[in-house]
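One structure is given below, encoded as structure tokens.
Taken from a larger complex, these chains appear in their original positions, while the remainder are omitted.
Think of it as A and B in the order they're written, each chain with its own count starting at 1.
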């Protein structure tokens, strides 16, 4: 579809936005990892979900909606496709019936990409998938920083007796030494909990926990500046 | 389901959130009024509605969505189920064809609960149902305070010639002496009206009327403090 060394999103004046096989941002979708700097990867997975499933259709849905995105960000003037080779590699072949096997399959897939030095952008998938990706990142880079924007801290020890599910990844990540607690920020947590101290374990690990009440009625620019300073220069996982 | 003196919401690690007969917050749903401090009651009713009906399914919808709520509020640290006996008593048997008969049935139901000293939490239902509940509250407590968050003031004299409908309850409440005008706040009223002075009658009764324009771009904490001071310590109905 494109002969450029830098794969480009298909423009709306070449092919209508509603047309074509649907890849992320209408990138070519035919690259191999060795041709890329950044891999866009789908992880269709939702059997770690405690209430409403459907995130298995997340990658397909994100691809469908992404057909409207153009290559330049008019607010930040970011132009990623000018200097990075980016393409949609398709989806990890998760096992729809088995969390443990899926977690292995996801890690294997990310190990292969990270070994080549690629940066990954993931289209999930419920939050269970963070664990194998962090395992792959830690294997490659050592303990990483983390910015986690969510309503929940996802630090349960177990859910329904299971150690791996969508509410446990950051407990496991700390136990396995995958993240550097001083370089973790959890932003936007809110709502109801099982215990009045549900957010305290995170704070005990050295995480910065920002409840959503601190985000209302103000610009988030100062907070973002502080978080950038907290995280410093090393590798970071953003969820 | 629970043997505790304080009925507890079923936890997500005992029964999945999508499972079970659907009561409010997955409370046991089997209590009698004499066992409780607080009764959660559904009033499925919408034949007082001027445009789109459907609020008759309100209690069922609230119960379905409430299965995700956990017992502690992480922002306020409120823990109501630790010190109050709370359960879902089911719905009032409203008459689907007759407003006047329904209003009587609702009042009779609330009279019985209030006589026992219970606090009630109502799942509506269109705003017609406020009238019989205020009648029961006034019978028990005398004129009550009122915090009313809505787009409309609901103080019409009649609608389509009828004195009882979803837009008239606070006119009736004032006429019948059910509320103490100095202890009434109507917050968030907005939009279009029949007369340029549609909100003035409320103000003439001594209500505090806060148009929505006063709520934008600011924290509502100062307003809430003022309203708390306005209402003082007596019984209050919050809608």
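The criterion applied here is as follows: a residue touches a chain if its C-beta (ideal position, glycine included) is under 8 Å from a C-beta of that chain, and two chains touch if they have at least 3 such contacts.
What you see is a predicted model, and the numbers here were worked out from it, not measured in a lab.
Undergrad: Please state how many copies of the single repeated sequence make up the complete complex in this structure file, given that 2 appear here.
TA: 6
Throughout what follows, only the chains that are shown with their structure count from here on.
Undergrad: Mind checking the centre-to-centre distance between subunit A and subunit B? Centres are C-alpha means, answer in whole Å.
TA: 41
Undergrad: Taking the touch rule as given, give the residues of subunit B at its contact with subunit A in the complex, in rising order.
TA: 11-13, 16-18, 67-75, 77, 79, 217-219
Undergrad: Where on subunit A does subunit B make contact in their complex?
TA: My answer: residues 50-52, 158-161, 189-196, 198-199, 211-213, 216-217.
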